[in-house]
Every structure is written in C-alpha cells, then in structure tokens.
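With one protein chain held back, the other chains of the complex are shown just where they sit.
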Amino acid sequence: MVDLLIIGAGPAGLAASIEAASRNLSVTIIDEFTTPGGRLLGQLHEEEKDVWWNGVEEAHTLHEKAQENGVELLLETSVYKIQQEDVYWSTHTSAGIYHSKALLIATGATEQSLPLPGWTLPGVMSIGAAQVMTNVRHVKPGEKGIIIGLNALSFAISRELRLCNIDLEGFFLPPDHFLTTDQAKPLSVLNNLMTLSHLAPMNWMRLGGKIANNNRWIQKQTLSFYPKRGINIWQTPVHVRKAVTSINGSTQVESVTVVDLRADGTMIEGSEENLEVDFVCISGGLAPLTELIGLTDLKLIAIESLGGYVPVHFEDMRTEVTDLYVAGNITGIESAKVARAQGVVAGISACIHSFNLRNDDALEIAMEKVRKERAEAKLQFHPEIEKGRTLLYSEKGEVQYG
Amino acid sequence: MTKDVIVCRCEGTTLEEIATIAAEYQCSAREVKLRTRAGMGYCGGRTCRGFIDYIVSHHSNHQELTLHHRPPVRPIPFALFREVNDE
Partner (left out) sequence: MNNFRITDHPILKIPSSRSVISFTFNGVNYNALDGDTIASALLVNGIRAIREHEESGQPRGLYCNIGHCFECRVTVNEREGQRSCITKVSNGMDVQSSKKLPTPFKKEEAQYG
C-alpha cells in the first residue's frame, strides 16, 4: 500500500510524483513504455532560433528528480483495470495488483487515424510512430515517406524527420469520406492552418503571410491560385489541393496514388498519379486517452477544443470521485509544458485533499503557472483551448455531462 | 471508396459495412459491434471505437455512446483474465 499511485510516467505523472514525494508521500508510478517520459521523449522543437525543446533531456531531468525524492517507478507494466475499494484504490497491472490511498491518472493522449484504402499495409504508421522511431529508437522509418493530414503535429514532426535526413514527398490531404470530413476539405484545412499562425517561430508564418488571416474570400482566392508544386515548410511541400486516394503495395508500402482537387475539394478526373514511397505517416490529431476513466464513476464530457471526451475535473486536478486525480493530456490536448505544470498541481492537490497537508499558497501558484504555460505555449493544438478550460472550470454545473 | 476503407483493423470491418448495419437495424453502437464484430477484436476497439460511435450516430437514430469501458482495457494473458472476470 502506497500513499499515491500514478498511472503514466509522462511529464504530468513525473512532475506530480516529485511534488508528492518531496512532501513525504510514498509514491509509485506505473508505465507500460520502456523509458520514463511518455510522449515527451519524442519531442524536439525549435522554440526560438537555436533554442530547442529537447524532450529526451526534459524527461531525463524529471526522472532524476523523481528518483532523488524516492519515487518508485515500474516500467513495462500495463494497467488494465482500476477499482475503488472502501478506503483505497486497487490498480490491476500485468505485474500484479497495487493498492494506494490516492490515485492519479495521467495516461496522456492517443493518436487518431484517418482510414483510407491500403492503410493496413506494413509501412503505414501514425505520425507519432515515426517520431518515436527516429527520436527515441534512432531508426529511420524508411527512405522516403509521405504525410497524410495537415496539422500542428504533422508539421512539427516533419521537421524532426528532416533532421534525420529522411526524404519526404510532401503533406497531402486524406481522401474525402465520412470519417475524414474536415481534414479532407481544402477550405476547412486552410482555415484551420491559419489559426496556427502563432506558430510563427516554426516558420508557418511564412505561409500565413501569404494567405491573409481569417478572410474567407482571400482564402478562397488563395486556394484557386495555390501552386501545384505546393508551398514548402522546412523543405517539405504542403499540398492543400492534392489528396492520397490509396496506399499501394503487395506485402508492404510501395507507392501511393494521389489526385488533384479543385478548390471546392472535388477530384479532377484523370489527374491520378503514383508516387513511390516506402513509408506513409497518418496524422489525424490527438485525443485524450480516457479508457481507464471509463471504469470509474467519473463522468466524461465532450469539449472539442480539448480534443474530445475529457474527465470532469476541477482546476486543481481533483475529481468528484474521492481520492481520484487527473493531470496532463487526459484532461485536454496541450503541449508538454502545460502537462508538466498540471502534474505539479495534481501532486500538491493530492497532498492537500487526500492527506490533509496544510493548504499554503503553493497550490494557487502552481495553478497560475499552468495558466501561464497555456498562454505562452508555442505548440497549440486548438485555437480555443482557453475557452474549453473556462467552460470546464468556471461554468461547471451548466454544461451537460456525458 | 467506402467499401475499401477498413475502419476496424483487427476485424477488417469496412466503413460501408458499419454504416449499412447501423442504417438497416437503427440500433446502438453496441449492437452494431455485435453484428459486425467491428471494435470487438484483439485491441478492444482502441483505434476505431470513436469512429464506430460517429458512424452510428449519423446512420442510426440511437444516440447512446459506448464510452463506458469494460475491463480489461488492455488484452491480458488468459490466467489473469479469470481474475478480472471473477470480481
């Protein structure tokens, strides 16, 4: 029996463990990955000129601090069930059952896919898979690839692949069908990309400058005159008027078929072309990984700007279920710095609310830090994140809970 | 195209199959899963659950979602499985 058990050793879980352990709680973290750090491990962004956000190093720093504070870390261990008993939680894992007074779920996010013909062929992978392969495993996913899906994550990762000298054919739209909708329509994709213009240091502004922000008419004009060879970001052509209609190969990826689109998104017959590639990355966005929440009485609520269904929780990371806390991307899709700051809040909050630690101003300071990180985030996944948070934290009770 | 788009990779169920069953039986996502096996494969529907809910919510007038998960949330060895179901 430990005081606090944390599921997930990403930035949220690790940061929480440090706060709780340094306030004398006994803390165990469980994670199924091979290395502590979660999705932080793959991240490598140039935040300002020559200033890099190096996820491996950030993860290493957090892990060391956790160790110094006596946090116990169990890796390569999957949690498949949690259950609240009378006064404690049981966490069922591939390495046995663990008991704790308090439980923090920090399982992060999962990638969404864009199904299309041929996407089960070996060589087709999620964009995050390619990121982990290069930056964590130090292996190239292939010689030459193509990226399907235009969003903040695929742009950021394309650059990481380029740093490893991997050849990229370009960014293309998915085929337009019932499940791809907005991500397959040139105008809505362009519109969405414009909201990313705060990514300015990430070069996107160059394109943003060419396509005046927020003006529908200008955007339509831009689409009509969009260059056929695409507009490059970090040497990779962005195509908003070309879609991949199928991925081809007998036993693994050999080529993709792409087709030109009119400005309204309809296909131009006869424009099909086969491009030879040996790997394909699909980038359909991120969603909170809430499967463990589904085993508890905690309610989930759909908030689009947070990436989908999130567990109902307070700003101090408490939930309505006694001794159950959440932190990080499970509460909404944001950058690792926000997740880490939320972890700090959760760690302190657990000490106060489950272990009667005196409530000094540490909690309020930590919550303020989350707001600050959110406001200053270089990589934002949705333009209306703040609105989503406000909805959750201040108008609680008025929203319809799932 | 919809008949070539596999939604559930584990069971090989296509977009067309799921949409057709949802429209034909006007049923819940759960029933669609039982009828098509989509989302009932090895991974437990982790990649496709959201898609199935979405397709069903548009093709059937049943609006109930399947967010409530059942343990285990990870496929586990058989010996452990007995323990999960016993409780």
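The chains carry the letters A and B, assigned in the order they are written, with residues numbered from 1 in each.
Keep this in mind: a residue touches a chain if its C-beta (ideal position, glycine included) is under 8 Å from a C-beta of that chain, and two chains touch if they have at least 3 such contacts.
Nothing here was measured: the structure is a model prediction, and the numbers come from that model.
Undergrad: Thinking of the whole complex, not just what is shown, which of A:44, A:244 or A:344 touches the missing chain?
TA: A:44
Undergrad: If the hidden chain were put back, which of A:17, A:91, A:110 or A:255 would touch it?
TA: Checking the options A:17, A:91, A:110 or A:255, the one contacting the hidden chain is A:110.
Undergrad: Check each of A:17, A:135 or A:158 against the chain that is not shown and name the one that touches it.
TA: A:135
Undergrad: Touching the hidden chain in the full complex, which residues of chain B are there? Just list them.
TA: 9-10, 12, 42-43, 46-47, 75, 77
Undergrad: Need a quick check: the contact residues on chain A for the chain that isn't drawn.
TA: The list for chain A reads 32-34, 39, 44, 52, 54, 56, 76, 78, 110-111, 120-126, 128-130, 132-135, 137-142, 163-164, 251-253, 289.
The rule is short, and it goes like this: only the chains that are shown with their structure count from here on.
Undergrad: Chain A touches which residues of chain B in the complex?
TA: Residues 1-2, 4-7, 9, 15, 19, 46-47, 50-51, 54-55, 58, 65, 67-74, 76-77, 80, 83-84, 87.
Undergrad: What residues of chain A sit close enough to touch chain B in their complex?
TA: Listed in rising order, the residues of chain A that touch chain B are 32, 78-81, 83, 92, 94, 110, 112-113, 115-117, 119-120, 175, 177-179, 245-246, 287, 290-292, 294-295, 300, 308-309, 402.
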